[in-house]
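Removed from the display is one protein chain of the complex; every other protein chain stays in position.
Take a look at chain A:
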């Protein structure tokens, strides 16, 4: 196939060719960035929580005085434990994808000079780490005497379990067991490593920071009330939750049940990512509409050109060109136009990515998106041009003998 005659023909249609190539370029830029945003959102949605989400639920109570706390706590716990199907109820301050109450900055030295980042303290009573289902991959789980009484925001220190991700961040490559860190004046020693434990609010953090959690054992007391982790058989969860909330409402009628926060952890997870899901769906819609419009544009232009060149096609056929030659001519023409568009589109894709990085905290576009998008657009172009090209190939040589 000779490219020279095709280029010569395109030169006669510079404006239409340039516009379609520009359209391909825009499509390439939007396609790369939209797919990248979708991939970001989807990977965020599929974050590993490290907890047995399906078997867990949260119950949150507010609206009572600190003086009533012990009494409210005792009645609520008794009521929840009496609900048939509930396997365990543990007081814990924060819940994965739910309430966030233990966010604090830490340092890896007592003087507070080496800032270690802002992490989440899961402050839980006996049995709560087991109830969460977080796996200890090194060191040990909390022992009974690790659970300390406390009278403030959180215990004044103790032996804690930290996630692998946090250990790697604080002490890269080193064995975290026995290491120490500080928050305010409190001093903590690492005795165990958890496989994963997601922060309650992963969407607000970078992918690396989303697993920066610590489990801090504590005695239940007036400062650890009103937030409970329920464990039940996953299949039975909707019924258990309904009964549990009814039981609490009856046992402690004077408190406010935070219904939005009192849900199964699977439902909480669903809520946390609802904006991302909507955004991803909208982007899929935009991509679909965009590819559709682009394909139709190619079909329209190619059909025009086929009609316009009927006579020339007839002449070519009459002097010996096969149908295959004509077909290839239009396919090659399309390949060249789309190729030109893609070349410009790659530059536009990076420009658009820079703008999005500046305004919407998007990371840099990985390079491998470009060849994939290019391939997709070439395939789209070839599919779109196939119909008109086949029609062109079907033009009989006798057309050459007729006047237009």
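Just so it is clear, contacts are C-beta pairs under 8 Å (C-beta built on N, C-alpha and C of every residue); 3 or more make two chains touch, one makes a residue touch a chain; residues count from 1.
As a working rule, contacts and distances are computed from a predicted model.
*Asks:* What is the protein name, per UniProt, of the chain that does not appear here: "Putative spermidine/putrescine transport system permease protein", "Multiple resistance and pH homeostasis protein D", "Dehydrogenase" or "ABC transporter"?
*Replies:* "ABC transporter"
*Asks:* Of A:293, A:357, A:383 or A:398, which sits in contact with the chain we cannot see?
*Replies:* A:293
*Asks:* Pick from A:13, A:81, A:135 or A:179: which residue touches the chain that isn't shown?
*Replies:* That would be A:13, which touches the missing chain.
*Asks:* Per the definition of touch given earlier, which of A:110, A:282 or A:372 contacts the omitted chain?
*Replies:* A:282
*Asks:* Which parts of chain A face the unshown chain closely enough to count as touching?
*Replies:* Counting only chain A, the missing chain is touched by 13, 15-16, 19-20, 22-23, 26-27, 29-30, 34, 37, 62-66, 69, 104-105, 112, 183-185, 222-223, 256, 274-275, 278-279, 282-283, 286, 289-290, 293-294, 296-297, 300-301, 304-305, 307-308, 352, 355-356, 359-361.
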